[in-house]
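For this depiction, one protein chain was excluded, whereas all remaining protein chains were kept in their positions.
== subunit A ==
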Amino acid sequence: MTSVTDTVVAARTPAPRAVGHASRRKNLHSRRHYYWIVVPALVLFAGFHTVPVLVGVFYSFTDYAGYGTWDFVGLRNYAGLLADDRALHAYGFSFGFAVAATILTNVVSLAVALGLNARIVARNTFRGVFFLPYVLAVLVVGYVFQYLFANSLPQLLPFVPAVRDNLLSSPEWAWVAIVLFAVWQASAFAVVIYLAGLQSIPTELYEAASIDGAGAWRQFRSITFPLISAFFTINMVLSLKNFLQVFDHVVALTGGGPGTSTESITMLIYKGGFTGGEFAYQTANAVVFVIVITVVSLGQFRVLQRREADF
């Protein structure tokens, strides 16, 4: 095929030279077009993505407040973070929240996906309902949930002390409300991913297993779960990574309160960096955060993939 093309191309070239030479020239010529497409895109991407990252890393070694002059301070910002109770608390909250929300999202979504994959009535309608939160703005639905937690639930569940006194105003329990809302919102995506995974499993496997006398739990453990483990990995990694960066949920429900008890890292960077005059300090925080997220995601990925390989 290639040789035919080359010959034809060569035949069409105005100045007929040696076949190989002409085709190489043609090849080089068309490659140049590809460079013209990709290079500007890369320049723009670097300009708006990589440059800010590098600028952030640069400022993290200074005492820049976001305005005025600045000086290099070495690693003082990083050292400061280690002794900063507010920052440590934000890391504690973000991790606790992210782990709880990730586990709950995946358990709930997998259960719902299994239900949807069973022979049920109006499956497509139900699937449509479960996916609905995905298209709604987190912030806007969050305000509805805020009303739900602050005004409705205290009257609906007066026998649960923490709920009766408004979950959102309790420094110990406000995070639970944020987890519940986050799970409600994130399950939409996780459910359709799990469902896609379940639908890729050939039904013959279940038929064979039930002939061999495997019960429902055994079938789930030995067929379903191993075969959707790639989907499990995607969902776990994506959920944890997204939940660690939680922002909109917290803004809508608590604004970081009561006090700073539900302040996430992203929120701390936003507040401190824009209104607290801590531009440089919070970029240092962001650099640490990037490293933490990368290490956690890669670690999680490796562990989950090794588990996948075991089956």
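Structural remarks
One rule holds for everything that comes next: contacts are C-beta pairs under 8 Å (C-beta built on N, C-alpha and C of every residue); 3 or more make two chains touch, one makes a residue touch a chain; residues count from 1.
Note that in this section contacts and distances are computed from a predicted model.
UniProt records the chain missing from this view under the protein name "Carbohydrate ABC transporter permease", selected from "Phosphonate transport system ATP-binding protein", "Imelysin", "RNA polymerase sigma factor, sigma-70 family" or "Carbohydrate ABC transporter permease".
Of the listed positions A:107, A:160, A:290 or A:303, the one in contact with the omitted chain in the full complex is A:290.
For the chain missing from the display, the contacting residue among A:61, A:93 or A:145 is A:145, taking the whole complex into account.
Considering the complete assembly, subunit A touches the hidden chain via residues 1, 5, 8-9, 12, 30-31, 33-35, 37-38, 41-42, 44-45, 48-53, 55-56, 59, 66, 111-112, 114-116, 118-121, 124, 126-141, 143-145, 147-148, 151-152, 155-156, 184, 188-189, 192-193, 196-197, 199-200, 202-203, 231, 234, 241, 244-245, 247-248, 251, 265-266, 269-270, 273-274, 279, 282-283, 286-287, 289-290, 293-294, 297.
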